[in-house]
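First up is the structure itself, then whatever we jot down about it.
Only a single protein chain was left out; the remaining protein chains are all shown in position.
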Amino acid sequence: MNTSTAHTDHYDPESSKIGMWLFLFTEMFLFGGLFLVYAVFRNKYSADFHHGAHELNAFIGTFNTVVLLISSMTVAMSITAIQKKNRKLAVNMIIITIVLALVFMLNKYFEWSYKFEYKLYPGSPVMMNLPQGEILFYGLYFMMTGLHALHVLIGIVLLVVNIFKIRSGKVHHERFSLLENSGLYWHLVDLIWIFLFPLLYLVT
Amino acid sequence: MVNTSQENYLEYRGRFKGLMGWLTSTDHKRIGLMYMYAIMFFFIIAALLGLLMRIEKIAPGQTIMDAQTYNGVFTIHGIIMIFIIVIPGLAAVFGNFFLPIMIGAKDVAFPKLNLLSWYIYIAGAIMGILSQFIGGGAPDTGWTFYVPYSAESGTNVMFALLAAFVLGFSSILTGLNFIVTIHRLRAPGMTWFKMPLFPWSLYATAWIQVLATPIIGITLLMVIAERTLNIGFFDPALGGDPLLFQHLFWIYSHPAVYVMILPAMGVVTEIFPTFSQKPVFGYGAIAISSLAIALVGYFVWGHHMFTTGISYWSRWFFSFLTFIVAVPSAIKVFNWISTMYGGSIDLKPPLLYAISFIFLFMIGGFTGLTLGALATNVQTHDTTFVVAHFHYIIFGGMGFAFFAGIHYWFPKIYGRMYSNRLAYIAWGILFVGFNLLYFPLFVIGIQGMPRRYFDYLPQFQTGHVISSIGAFILVAGLVVMFYNLIYYRRKGEIASANPWKGVTLEWQIPSPPPLENFEEIPVIKDKPYTFDNKEEKASTGN
Partner (left out) sequence: MDKKEKHITSYSLFAKVLVALLILTTISVLITEIHFGALSVAVALSVACVKVALVLVYFMHLKWENSFLRIMVAGVFLLFALVLVFTFIDYLLR
């Protein structure tokens, strides 16, 4: 930009990291609002939530949990790799992460389309005829997993950007703030899923 | 002390000239001013809407607009005033301009992000205005968007919700930027407790912005989902709970009140020592009380819901904490007054505004306790008593602090001096007009005049007429003040670098400040507000 050019180019990984964490805090509270809503309705309609969670496919949920946990490890490893100047391994680790993310999204797609096949989506007559607690449960299910899936997509875009930046040499062992912060973002996606998984699929 | 080797930020020509030079600038000073111009523009619109409401209420029955129009007018007045003006308000204008200078930095931590949040802010503001004109008519829910009405109203509520969401995002980014700036960019030697108090208040504010705003974001998304996707979190027919919306809404919107008032407190804290030529009294107490207000202020949201049927213990806790949160505010008031005590007081316009800030803020604060007490709340809830209370806090507090701040820093920002005489006149008109406008609303509120009604019983007419007259006087005062500031911005006498004999860092650099503020980053040795040996203090390196 036209003013204070020298200053904007100033590279301070610590600042970026604190900034990223603050951003993650806002993400936590964004989902926190939904968890609060979940907690209130779960308390009010325990039996319906019990039944709703039973209907969800715990196998798909578990599978996706494992996928995300592994992807979290691979993205962490890519940071170690770039610190050890192993660019090739770093890129490969990111690619594995992206593949795992796509597997997660594919799974999600099948899970949702399975629901849609049974005409179970917000506003559908089938859903409106369910008991009140189950309407809310599925409403929360679609909203929470939907918002989470949106974050997965954003994470994938960030990781793709990182691949290009590593290849072009803009991200390297002395300047890997971007990769580190993308990694943090990816872990947050994982972290939210760790809470979503038992609340939506397991607690019966 | 004053160096002129660098171009000042107003004259600097970068890659682009003129307007583009401003719109693409990542300089925190230019961004601060761009916020100010935008806020002034929207303030004039919203103030005129407020005047229209007062004209409507000059007599019972329909005067100049019908009920539905009135609903739209008070909604957009609220949305503009709250989300577009006072929430960014002082933090975005004076925070952007003076935070880096006061902590001895060249800019904020993320200058590009700073510019981005201005654009997001403008986008949100434009959406808010557009919501008036497109779709099913102006939103009529009030700025609080209470469900179930906001989920059912046929008007263009969606757009207004999205606008509030976008504006919240801008607010988050500004807060994030300030926290990192304060953590990472303080000048060498400036420990936390050598930092001036305006940055302290901005720090507390920024944390609220980061930690509370996402809650309103998700809440507004849920209302949008309710309107578009039939996900009925708040619709009783689907098992939802309208009270849950109120909980979520106020979890953000009460802390938001502290987003408005904390920077205002920070500004007047800078003004009192300068015009008393005396160190601020109880530095530590003021700094810590900002954090205390931020923390406790997070847990008082339920006092907006006393009459909704929340549990007895819940009311008990929220009322108790409401009284607790008054304590740090009172500590600040005592400290400001003690700062003036025994000082060599110079009653210049900034100090006059700051003193009237204390007066109006205290009326607002005490009536806040009336509302925070469980018994009196039942009587005064949703009456014009509430309207008067929060206008005393928001306009009397935050607004007058803004006026104090602009009169204080005007010579630094523009390098020119406004007319003192006009400033005194404007202050007198504003102060009289303000009290005439809002004080009668306390009285008729206690007598039972509900808020947000476009009509009223004849017995309330005296109060309403006085209030409407006050509105015209207030607007006249605003006109004089704006004329004074806008005209003398270019035409005033050249101001010296330190016309008020202030000792914080912004007064150690030339007026207007050079492009990167400091030729050399200063090294801080003393506590802030050390007046006796101010010549040696915080040298700018030359």
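Lettered A and B in written order, each chain numbered from 1.
As a working rule, a contact is a pair of C-beta atoms (placed from the backbone, for glycine too) under 8 Å apart; a residue touches a chain by one contact, two chains touch by 3 or more.
Owing to the predicted nature of the structure, the values given are computational and were not obtained by experimental measurement.
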Legend entry - Omitted chain's touching partners, listed by label: A, B
Legend entry - Selected from A:77, A:143, A:159 or A:178 as touching the chain missing from the view: A:77
Legend entry - Candidates B:72, B:217 or B:302 - the one touching the absent chain: B:302
Legend entry - Omitted-chain contact residue, chosen from B:314, B:379 or B:420: B:314
Legend entry - Touch residues of subunit A, complete complex, unshown partner: 12-14, 17-18, 21, 25, 28-29, 32, 35-36, 39-40, 42-44, 58, 62, 65-66, 69-70, 72-73, 76-77, 79-80, 83-84, 183-184, 187, 190-191, 194-195, 197-199, 202-204
Inset, instruction - Can you list, in ascending order, the subunit B residues touching the missing chain? - result: 183, 211, 243, 247, 251, 298-299, 302, 309-314, 317-318
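Throughout what follows, only the chains that are shown with their structure count from here on.
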Legend entry - Length of the line joining the C-alpha centres of subunit A and subunit B, rounded to whole Å: 35
Inset, instruction - Mind listing the subunit A positions that touch subunit B in their complex? - result: 1-4, 7-8, 12, 14-15, 18-19, 22-23, 25-34, 36-37, 40-41, 44-45, 122-123, 128, 131-133, 135-136, 139-140, 142-143, 147
Inset, instruction - Would you tell me which residues of subunit B are touching subunit A in their complex? - result: 9, 12, 14-16, 21, 24-27, 30, 106-107, 109-113, 115, 172, 175-177, 179-180, 183-184, 210-215, 217-219, 221-222, 225, 229-233, 238-241, 244, 247-248, 515-516
